[in-house]
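Our next item is subunit A:
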Amino acid sequence: MGSPCKLHLYLTQKQANTVPQAALDCVFALEKKYSRYQSDSITSIINRSAGSGQCVRVDSETAALLDYANDAFEQSDGLFDITSGVLRKIWDFKSGILPSQETINQTLTLIGWQKIRWHNPYIELPEDMELDFGGYVKEYAADTLATFCMDNGVTHGLIDLGGDIRVIGPHLDGKPWKIGIRNPDNPEKALAHVESTGGGVATSGNYERCMVVDGHRYGHVFNPLTGWPVQGLASVTVQAEHCLIAGTLSTITMLKGRPGGGEWLQDMGLPNLIIEEP
Partner candidate 1 sequence: MRCCLKIRSEYFFSIRFYGGVIILLSLSGLTGCASVEPWEKGMLAKPEMGWTPDPIEAAMESHIFFSKEGSSGGNVSGGGGCGCN
Partner candidate 2 sequence: MHHTIPVCILILIVFIVLSAPANSAKIGDSYPITLPSLFDSKKNISSNDFKEKVLYVDFWASWCIPCRKSLPQLNELRERLKRNGKDFEILAINLDSDPNEAIAFLNKYPVDYPVVYDAEGKYPKLYGVKGMPTSYILDLQGKIRYVHSGFRSSDIKKIEALVHEMLP
């Protein structure tokens, strides 16, 4: 999934023979199914059909993910939008050049979940629009993997899919896992730690990729309503029962920025850590 993934599992000998390989297969299968880069993925099939006037019938898992995206879109007032991936094309961080407002405005016409016709299990995309499950499928994969491990009798372990974490259960001695939260200014150093004996931890950061133009820092998290990178928060970490929920909440908080994001997240009543931009 493009970022380092680590599985820490306490297994019996019997489990060790089967679970790790099956778990990896499980992740690769999800990657293959939802990757934008694989031409036979469901994402590519849906995206290729855009503008054809044809609808695509999706399987029940994809349908549930689309339903979830729809709910997240509504609950975030349009900020959590799986059609916003096209913004990446106009924001070239290597070039160090800002896209023109005209380009952004043009791209915004291709964004908006509400423009997509989604009648479970049929989806139809207008021309040139794209779906990108990347914003939450990694978190979902962490939960799926945890579910798989638990179904196979694993009770102690931690799954880390590139920073999206799902704890299956504590260490063998019952001690919680210590999860470090990166310092946005110095990503190699942990700024704080959270402890978990079970559940999901997800962090949304605006620091992994960015560019500085005229002394202004532009991060890689885009507001789908304005087409501009969001500002105000450097990193949001949320703890919830499931990694998917934690990830969605941290993403939405990040998109809401400062001060709205923090207030919105506090209302959830979930353990969280927000690092504001200086």
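Candidate entries met the following condition: all candidates are chains of the complex that A comes from, given by their letters.
Quick notes
Definition applied: a contact is a pair of C-beta atoms (placed from the backbone, for glycine too) under 8 Å apart; a residue touches a chain by one contact, two chains touch by 3 or more; residues count from 1.
Note that the structure is a prediction, hence the values are computed from the model and not measured.
Only one option in 1 or 2 touches subunit A in this complex, and it is number 2.
Note for the complex: subunit A touches candidate 2 at residues 240-242, 245, 269-271.
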